[in-house]
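Supplied in structure tokens, the structure appears directly below.
Removed: one protein chain of the complex. Kept in place: all other protein chains.
Chain lettering (A and B) follows the sequence in which the chains are written, and residue indices restart at 1 in each chain.
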Amino acid sequence: MLSLSLKYRKKTWISRRLKEKLIHGFFFFNGIISVIILLGIFALLIFTAIPAFREVNLKEFLFGIQWNPTAYVKNSYGILPMLVSTFMVTLGALFIAIPLGVGTAAYLSDVASPRVREITKPIIEILAGIPSVVIGFLGIVLVGPIIAKIFGTHNGLNALNGSILLAVMALPTIISISEDTLTNIPDSYNQASLALGATKWQTIIKVKIPAGLSGIIAACMLGMGRAIGETMTVLMATGCAPAMPESFLGPVRTLTSSIAIELGEVAYNTTHYYALFALGLVLFIITFLVNLTSDIILHKYEKVNR
Amino acid sequence: MSVLTKHGIKMEQKPLNHTGKMADNKNSNIKIFIKNFNFYYGASQALKNISLDIRENTVVGIIGPSGCGKSTFLRCFNRMNDTIVGVRYQGDILIDGNNIFDKELDIVDLRRNVGMVFQKSNPFPKSIFENVAYGLRVNGIKDKEYLTHKVEKSLKDAALWDEVKDRLANSAFDLSGGQQQRLCIARALAVEPEILLLDEPASALDPIATAKVEELIHELKKKYTIVIVTHNMQQAARISDYTAFFMMGELIEYDITSKIFTKPSKKTTEDYITGRFG
Partner (left out) sequence: MKNRKAEQFLGFLILRACVFFVIAALLIILIDIFTKGAGSINWEFLSAMPKKGMTEGGIFPAIVGTFLVTLITAILSIPLGMGCAIYLHEYAKKGKITRLIRMSIRNLSGVPSIVYGLFGVVLFVQLLKLNTSILSAGLTLGLMTLPWTITASEEALKNVPKAYRDGALALGATKWQSIRTNVLPYSIPGMLTGTILGLSRAAGETAPILFTGAAFYLPFLPRSLSDQFMALPYHLYVMATQHHAIEKVRPIAYGTALVLIVLIFCMNLFAIITRYKLRKVRLK
């Protein structure tokens, strides 16, 4: 009888249940750790950045147009030029990457034969796997001289160069997510449009891309997040002059490259050091917001599609 | 004679049922006792106020149109529905007088006593031997000799031994569909359950393999209490002692199989049996 066996096993059951609970707890800890890390990053950035504002006022920090933490007379900590530089380079990159990326995604999802798709997909994966430092290096030795020749500038290490490289880096993200979105659009849309006599091209432009617009926007936002946070390429290829950028052909210095350049030389626990963490905090907040927005868009999109 | 369980539910040895008749097999005990049982997937109710009882060493067939809740019902007996998110139940299912939804009850123990064979045969990607030994190993049995003995016995009970005895180390995926399903039965038998739940065990098999499984079920009845879900009415008529007819989550009729198929007391049952729908 079952009842007998239950009583008989009660002891092993309790220890078994305890063991299962412990294992569950162990994995829960593993699961929760990503939350801890995210909060930890945020908290440590804040705590290390706060001391900077004992000396620097927040308004001056955000809107000051001069960044000179090692001046003889008075140090200045204005990050506006870096913010402008960051957005300039990023927008330039998006200007190149969005049409190329969305075009490629549309081609892969709707036009390409399965064979072409099979060849192209790994190519895009390989592109995503190329280290940023290699791309930055090519910015110096390959893209730079070309830009210098075409525009007659001194060395070609400028915002345009950075934008081109960042476009290359953002492309895989934009392509793969846009393509997922376009492929997941119900086939009924496609067929309805074709049945009404639209050409395949008209269907892509007038039906599929509008239907997948939110997913495509999310993809571009993610690409943007990557571009804003990218360090090595811009550090190597944009010339890094810490002044207000004048044009796409002038040198710029983004938030990321400022941190990369200066953190190696600064003494720990000085105002300059804290100020660099404040830069990191600003960077963290910007990318967080960009990624969060894209996340919200993607999720809304998923829900609608379900 | 009645049994008072520790949860205060009075269990009649000869309980009322829907037809009022529960004639033969008087000498066998009630193994599973279901009273006012309701089951919900989220907001939708899948089973409505089910009451019936199942006697020891009998085969109970559950029939009904697809989506009527018969598989859900079956999966309640070993609480496999617990693996689905958002399910709820109400009412009681008692096995040997123990409420299986009791918090004190160990679900692992329950599942060791209530074996299950799934609709789609699901051998693990292990050798034939390891498939049958799996349940024993998770029970903590390491003794090689005992395992070998038990695997052989289970395979014999499942009428598979002669076909596989020379290739126990081969992958279970090398077997044919019917053999795989009998392997799953052997796997369930190895842990010595008292009740065996079969969820359309022959639905994916050819007629010859089906006949073998049916023959096996007939044989297994001597040792086990068997509940089988089937969409094949002839199959239910052939192998079950009692038949329960479900529709839209309700138990329409439950009686001796011969009576259900010859003189059903409900009009709906008759319509279904005679193939007027479903």
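As a convention for this text, contacts are C-beta pairs under 8 Å (C-beta built on N, C-alpha and C of every residue); 3 or more make two chains touch, one makes a residue touch a chain.
These figures come from a predicted structure and were not determined experimentally.
For the chain missing from the display, the contacting residue among A:56, A:147 or A:175 is A:175, taking the whole complex into account. Considering the whole complex, the residue from B:76, B:116 or B:220 that touches the absent chain is B:116.
Of the options A:14, A:38 or A:213, the residue whose C-beta touches the omitted chain is A:38. One of B:139, B:258 or B:274 touches the chain omitted from the figure, and that residue is B:139. For chain B, the residues touching the absent chain in the complete assembly are 78, 80, 83, 85-86, 108-109, 111-112, 115-116, 118, 120, 122, 124-125, 127, 134-135, 137-139, 171, 173, 184, 187-188, 191.
Chain A meets the missing chain through residues 16, 19-20, 23-24, 26-35, 37-38, 40-41, 44-45, 48, 99-104, 106-108, 111-112, 120, 123-124, 126-127, 129-138, 140-142, 168, 171, 175, 199-202, 204-205, 222, 225-226, 228-232, 235-236, 256, 259-260, 263-264, 268, 276-277, 280, 283-284, 287-288, 290-292, 295.
Note that in this section only the chains that are shown with their structure count from here on.
On the chain B side of its complex with chain A, the touching residues are 95-98, 105-106, 108-109, 113, 194. By the touch rule above, chain A contacts chain B in their complex via residues 1-3, 5-6, 9, 13, 16-17.
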